[in-house]
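Structure, as structure tokens:
With one protein chain withheld, the remaining protein chains of the complex are depicted in position.
Read from first to last, the chains carry the letters A, B and C; within each, the first residue is number 1.
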Amino acid sequence: MNFASDNTTGASRAILAAVTAANAGQSAAYGKDDFSKKAARLLNEVFERECASFLVNTGTAANALALAAVAPPFGAIFCHADSHIMEDECGAPEMFTGGAKLIGIPGEAGKITRAGLVTALSRYPRGIEKQVQPAALSISQVTELGTVYSCGEVAALAEIAHEAGIKVHMDGARFANALASLQCRPAEMSWKAGIDVLSFGATKNGALGCEAVIFFDPATAANLPYLRKRSGHTLSKGRFLGAQMIAYLEKGHWLDLAKAANAHARALAEGLTKIPSVRMPWPCEANEIFAVLPCKMDSRLKAEGAVYYEWNFPERDAGCAPPGQDEIFVRLVTSFATRKTDIDRFLAVASSAGI
Amino acid sequence: MNFASDNTTGASRAILAAVTAANAGQSAAYGKDDFSKKAARLLNEVFERECASFLVNTGTAANALALAAVAPPFGAIFCHADSHIMEDECGAPEMFTGGAKLIGIPGEAGKITRAGLVTALSRYPRGIEKQVQPAALSISQVTELGTVYSCGEVAALAEIAHEAGIKVHMDGARFANALASLQCRPAEMSWKAGIDVLSFGATKNGALGCEAVIFFDPATAANLPYLRKRSGHTLSKGRFLGAQMIAYLEKGHWLDLAKAANAHARALAEGLTKIPSVRMPWPCEANEIFAVLPCKMDSRLKAEGAVYYEWNFPERDAGCAPPGQDEIFVRLVTSFATRKTDIDRFLAVASSAGI
Amino acid sequence: MNFASDNTTGASRAILAAVTAANAGQSAAYGKDDFSKKAARLLNEVFERECASFLVNTGTAANALALAAVAPPFGAIFCHADSHIMEDECGAPEMFTGGAKLIGIPGEAGKITRAGLVTALSRYPRGIEKQVQPAALSISQVTELGTVYSCGEVAALAEIAHEAGIKVHMDGARFANALASLQCRPAEMSWKAGIDVLSFGATKNGALGCEAVIFFDPATAANLPYLRKRSGHTLSKGRFLGAQMIAYLEKGHWLDLAKAANAHARALAEGLTKIPSVRMPWPCEANEIFAVLPCKMDSRLKAEGAVYYEWNFPERDAGCAPPGQDEIFVRLVTSFATRKTDIDRFLAVASSAGI
Partner (left out) sequence: MNFASDNTTGASRAILAAVTAANAGQSAAYGKDDFSKKAARLLNEVFERECASFLVNTGTAANALALAAVAPPFGAIFCHADSHIMEDECGAPEMFTGGAKLIGIPGEAGKITRAGLVTALSRYPRGIEKQVQPAALSISQVTELGTVYSCGEVAALAEIAHEAGIKVHMDGARFANALASLQCRPAEMSWKAGIDVLSFGATKNGALGCEAVIFFDPATAANLPYLRKRSGHTLSKGRFLGAQMIAYLEKGHWLDLAKAANAHARALAEGLTKIPSVRMPWPCEANEIFAVLPCKMDSRLKAEGAVYYEWNFPERDAGCAPPGQDEIFVRLVTSFATRKTDIDRFLAVASSAGI
């Protein structure tokens, strides 16, 4: 009953098999191999557009490289106050950009609102020498709180950003889960909604370690080969990244994996909803569930082997009362590899403890 | 007949199998998994000492992180003028250290000499405010020119460095090849010879992508977790790095691989030595051969499918005449996966063209 | 009637005369001159302690150098959400530290509260690899909103910081104005209250351009000579900085200047208090006044030649109602050079327009 993270799962069989298959023979080094090239072509197909894409090993690298390409050292990068780039990357965006400042915007259920963005931008008008200069908006899809922006919400934020003359980045560490939730096309959720550069994650959704930084306007990616190299993210045996991405994309494998993860989360959420002593501050829209549990239930679940993290309750974002003294706020994450039996057992334990 | 690089080869069977085996089940993320922990223990055993070790994906990351741990932004890092950190990492050491300056030292056949180091150090006395301050010596073992420092040579350079109050880093991207060449113990070639921090490479010698930064005094590694994280080099599914390193080290697999690569190179070098129109500026000591070939021979070899790189002839370092008008200077690299038939065929073509 | 800033004023006569006097003869360059040495001695006397002090030209340089000495690139620097280092230095702290993150703490009337600091620190426990690591607390004395921490308030915050294992920096751009307000000794308001490193400003209080970075524990300043040099802040003709600081400190000149500035502000504040249509969100404690004025009054004042800035009304910090539709929130700053006639005229215009 491991619901700690989608990172604690290994790779899907198909992706692992592709890595094994790619091992044979000689390949050009440093991303000049045929696997990487084919992966780039497939990304173009998936996004219905000529893109400039760069494979790396971690989401932090993808985000930091994407931001370094669009923000100068004196830039302001607007993002959600609780976003991954703000809180969970130990200053990687600052390192890769050479010191840009992340401006945290509070917002409901993990989402930046239009009003919030407008207010934040108004505090950093262009041309005030003493202030960092507006450079980029970064939004997370799925958000840090497991919610999903609609394509219209993305487009509305991107429009505000573009009017302010700044680029829009999407941290798509769980892009597939969001897509499966919205049931739209990748292009609709990205460049057609105004995204300029995307961190396209595969690791959390079945790869061993593979993410793509995708520039929808290839001209903006001119510096990326050097930025990637000097950050140590140009793998010599690039074929193994290419092979992962190919297997991820081919035959809709990535969407199958995401749909499975989301379905597991939905089942878990539905089960929890039926337990009166559990409450959820916002709906489960992808593969993450946030819930207030009685401590008694929490203890029983852990005693039975359930693994998951306690989370900070985001007061300003929540649609339910905060945890009381005998309650705990937790995050549960499912993945393609979650077992239905684990969900059933988790719910059974919770139900029996939750009366 | 691919002799372009040891990077164009895939992984060894054992290492690939270990990655596959590691895929099953749930593992803690971000290097807290059992595979990574076991890898750390094995590294301690191999080096006969309690070390602080950190797994990353690329040699550039390993080098840059190692240097960032020992050099301040205003530091001077002494290295060979043609070293990988100087010429081939697009400024990664500068990025990770926050701007330290690499001081290139010329030297024979890729090696820094004691005299060269003393002279370089004398130009950067400690305490001159306008100058960068001496922080580290970095030596490459195997060197960029395929030569190998004896343990005594390493110790002599390290002694000079330590007397000057600076740390000693070894870029061991081909550590195993050097070790197989010297036939000594890992400890002798590293900390017993005065190395403080080591980039211990596995990628070129059979891993998919795996290097360890090893601090022989764990106290000096306190910042490494944060430096690694913020550079995007802390893999979420860290088990796959751990599994590679375990398979690499267990049962002497790494040395078997390196011995094979070195033996291939020796066979190739011996064959070339017998061709009168070929000359080599220094002996082949590991798995790289540098040679001046007649252009006619070069054309024939390429026509027959041989792959290898032309190289800059390092005038000051060489022990033979530079290439003439109808000659070319080339580098040939072997790996564990080099086939004896390719060597035989290469030598046959070269011989027939070399009369 | 210029109340725009204490930066729009020139230097005091005594300081200007000292610069002129220092011009004669030859002096050692780069801060090795006798003036700089004497300034350092005087700072030791003023602070009743052996300090390591470094003269620079701007407050931004002083702050950024101080922070670079105490925070690593992956550090968290806690400061008020509206502080100068957060909002008004275009990312200088990020540049000088190599990417540290500033964590803004909201607080009443420009001051960080103990509860606010405790909460902020609790969000950054030491050792969480994905988060920036607690490195420093920076407090502004006088604050950005013109208020003054009591020595007890400084000590309470410093105690919390030291318990968390982090250093405490004071941005003392208006240190003299705070001191004149509190009527205590420099040592009491700084190291005796737990300050580890101080940006000691003179520019706003009568120098041409001169600030000192003062380390109360000289051992922590070992890197400063290099950090200063590489940031371009080691003046070749350092005598001119030394001479300014000497004249500033000798015979209590600095306190005379600050007392005059504060007295002017007090007179202005008292006059404004008597006008019913004006309200002030917090008391004037040094040389800055913040007030809500009717727009009609604002227009009249400007028509009469008054110069001052509109300011963002800090809702969370204020002790009065925010400006209504026909009102404006403004900042008025006095200096040693403010003329009493200007204050009288300003109040006369305001009174006549304020009925």
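In the analysis below, a residue touches a chain if its C-beta (ideal position, glycine included) is under 8 Å from a C-beta of that chain, and two chains touch if they have at least 3 such contacts.
For clarity, every value in this text was computed on a predicted model and none was experimentally measured.
Within the full complex, the residue among B:D6, B:D33, B:E89 or B:E144 touching the omitted chain is B:E89.
The chain that is not drawn here is touched, among residues B:F3, B:Y30 or B:F74, by B:F74. Among the residues B:G99, B:P218 or B:P283, only B:G99 touches the chain that is left out of the figure. Touching residues on chain B toward the chain that is not drawn are 73-74, 87-91, 94-95, 98-102, 123, 129-132, 312. Although one chain is not displayed, chain C still touches it through residues 2, 4-5, 7-11, 16, 19-20, 22-30, 56-62, 64-65, 89-92, 94-96, 203-204, 208-209, 226, 229-237, 239-240, 307.
Although one chain is not shown, part of chain A still touches it, namely residues 30, 72-74, 98-99, 129-130, 132-133, 223, 225-227, 229-230, 234.
By our rule, only the chains that are shown with their structure count from here on.
Look at the contact of chain B with chain C and you find the same residues on each copy: over half of the numbers used there are shared.
Think of the whole protein's Cα atoms as having one middle point; the chain whose own Cα middle lies nearest to it is A. Overlaying chain A onto chain B using CA atoms gives a rotation of 180 degrees, to the nearest 5. Taking the mean of the C-alpha atoms as each chain's centre, chain A and chain B sit 35 Å apart. Within chain B, residues 30, 226, 229-230, 234 each touch two or more of the remaining chains.
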